[in-house]
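My questions all concern the structure below.
For this depiction, one protein chain was excluded, whereas all remaining protein chains were kept in their positions.
Think of it as A and B in the order they're written, each chain with its own count starting at 1.
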Amino acid sequence: MIVNRREALIGRVLLLLLMAITVVPFVSLFVTALHPSGSYPAGLSWPDDPQWGNFADAFRSARMGQLLVSSALIVAGVVPISLLFGTMAGFAFGHLRMPGHRIGFLIFVLGLTLPFEGIITPLYYQVRDLGLLNTRWAIILPLIGLFMPFSVLWMRAHFVTMPEDLSEAARLDGATTWQLFRRVHLPLARPALSSLAILLFLWTWNQFLLAIVLVDDPAKRTMAGALGAFQGQWGTDIPLLCAGSLLILAPTLAVFLVFQRRFVAALLQGSIKG
Amino acid sequence: MTRPRSATRTATAPVRRSRRPGAWLGWLFAAPAAVMYAVFVLRPLALTVQYSFYDWNGIGASRWVGAANYTRLFTDPEQFAPILHAFELILFFSGIPVLLGLFVAATIRGIAQSRLALVARTVLFLPQVIPLVAAGIMWSWLLSTTGLANEFLSAVGLGGVTRAWLGDFGTALPAVGVIGAWVLVGLCTLLLLAGMSKIDVALYESARLDGAGPVREFFAITLPSLRQEIGVCVTVTIIAALASFDIVYIATQGGPGNSTMVPGLEIFYLAFAEREVGRASALAVVLVLLVLACVLPVQRFTRDGSR
Partner (left out) sequence: MRYPTIAALACTGLLIAAAGCSAPGSDSGTPDAASSAAAVTTSCGSDPVTLKGYFETGFPLPKQLADEFTKQFPNVKWEVREDQFAVITQNAPRVLADDPPDLMRLPQVSELVKDSLLKPLDAYAQAYGWDKWPASQLEQLRVNPGGQRGDGPLQAQGLNFSMTGVFYNKKLAAQIGMTQPPATLAELDTVLRKAKDAGLTPINQFNGGATGGLAFPLQNLMAAYGDPAAINDWIFQKPGATIDTPSNLQATQHLEKWIKAGYFAPDINSQDYATMMSRFIGGKALFIFNGDWESGNLDKQMAGNAGFFLMPPQAPGGKQAAMSAPLTYGISAKAPHADCAAYFLNWVATNQKARDIAVTVGGSHPMGPSDAYMPPVKEGTVTAATLTAGATIGKDNGAMDFIANATGAIYAKSWTPQLQKLAAGQQSADALLKSVQKDYESQVKG
């Protein structure tokens, strides 16, 4: 490829600038978190006496241990079920193509652009009537439903690319449809599934609206919802709030950095298909 | 619970001959997904439409009011303002990330494989990974009176324009827009960069041989080939703008003086604080339709080009 040196240089500078803009808020959050609790530090100044204890304080007052468990439970409820149901439906729409599959699929696609605010009001009353208000189920069940359009679309896109011969061969061997799904197609869908799992994990973990509307107790919310409550409770103390925010960010950041390659790929594909 | 499925069946009454026995079995596979979707999305959606015709405080009895909630929404300027704000946010949530993303991606295309670019891939994704709430908290702090933004402005001799960005009528909404742009610009840049990497290098080579500069190259080759990626960026960011909630809830709560009130937050306030469930639902219906009205043309435009 022909790249002249000046263009490359401009590119590098631009990239560095963009990275700086992306990172600065994080740095500011971090530096502020180290100031004495209760103070109003100005701008980006390194404190004379960094208060590492702020993180421990925030960990205690935000009850991070409980929050982590709670978010993990919610993720454990949402992701596997969404994956299973989404894959089965994607298999049906993409591969089995039963009569009426087009309409069925189209109804799912219609839900793809739905803003959660659009249904949050009836959802509240529905969840209340089910007696699930203030339980983790109040977040888990609606999220499974809300993630269905994307999950189905995503898995269908995978199964559409699977050659028909594969199934024909299995059927000739006497496999039932379920065995065909379980033994042949599911193993082949692993890459698509893992990307979907990453996306669903992220979206569940960061879900805010459902958490603040349907669950009052921060200890039963998602991380993002708990952060909202944390701001309500400790917004009076900026360094502590910053320390708490960083702690609440930490798990996703850690997971992201460990699986970054899959993550980036999944997010890029995710938005293309979404 | 079985109603959604049977409803779907009846609507497809003219059944074509099944290819093989048990072809209907597919519906059994789709059933769990369909049930969850019907119960937790379609039913609430239908109820939203129904509520929007009632005057209901969420607790007592309700009263049928016809289209009154909608009339009020479209005639009362104060009620309509959040919708206008959402459109203004599109400029920031969509405009900046897509244009800046295109510019950056086109500029760094040549060094897309360098180590710096690989690091950048990770860094630029950070805002996508964190909760929007966290972005809101970070930026409220950055944009406060004593925050970094003002410190920077003072340092470069612009002390005169410093202000509480989120507390000023003129700047609060753009400030919220900047937060959204920050979250989305990395995603758009990388999406567009990924799209560019799929363009045949030979095209560029021949353009260079013809003496084309970077600008002509961009308009003649890059832009047309990116139709689909641009469509995706625009779609994702428009939805983010119209359905914004988290950032505004944290950074301004709609203030000062409703100048940053957006539909999502207004629905939340109406439904759960003012207990105007009917009016909240009417706004919700309008929001859902608005998103569709904005997204469908974009989809059509990009799909036409790529197929």
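Methods note: contacts are C-beta pairs under 8 Å (C-beta built on N, C-alpha and C of every residue); 3 or more make two chains touch, one makes a residue touch a chain.
Worth saying up front: this structure is predicted, and the values here are computed from it rather than measured.
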{"item": "Chains on display which the left-out chain touches in the complete complex", "value": "A, B"}
{"item": "Full-complex contact with the absent chain, from B:Tyr51, B:Tyr70 or B:Trp182", "value": "B:Tyr51"}
{"item": "Full-complex contact with the absent chain, from A:Arg63, A:Arg128, A:Arg171 or A:Arg262", "value": "A:Arg128"}
{"item": "Where the unshown chain meets subunit A, residue by residue", "value": "38, 40, 102-103, 106-107, 110, 124-125, 128, 133-134, 216-217, 229, 232-233, 235-237"}
{"item": "Touching residues on subunit B - with respect to the absent chain", "value": "3-4, 7-8, 10-12, 38, 42-43, 46-47, 49-51, 54, 56-62, 64, 144-145, 163-169, 252-258, 269, 272-275, 277"}
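The working rule: only the chains that are shown with their structure count from here on.
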{"item": "Gap in Å, rounded to a whole number, between the CA centres of subunit B and subunit A", "value": "16"}
{"item": "Contact set on subunit B toward subunit A in their complex", "value": "8-9, 11-12, 15-16, 18, 22-27, 29-30, 32-34, 36-37, 39-45, 47-48, 51, 58, 104, 107-111, 114, 116-117, 119-135, 137-139, 141-142, 146-148, 150-152, 182, 185-187, 189-191, 194, 201, 204-205, 208, 214, 228-229, 232-233, 236, 239, 242-243, 245-246, 249-250, 263-264, 267-268, 271-272, 277, 280-281, 284-285, 287-288, 291-292, 295"}
{"item": "Subunit A - residues contacting subunit B, complex", "value": "1-3, 7-8, 10-12, 14-16, 18-19, 21-26, 28-29, 32, 40-44, 84-86, 88-89, 91-93, 96-101, 103-104, 107-108, 111, 113-126, 141-142, 144-146, 148-149, 151-152, 177, 181, 202, 205-206, 208-209, 213, 223-224, 227-228, 231, 238, 241-242, 245, 248-249, 252-253, 256-257, 260, 263-264, 267-268, 271-272, 274"}
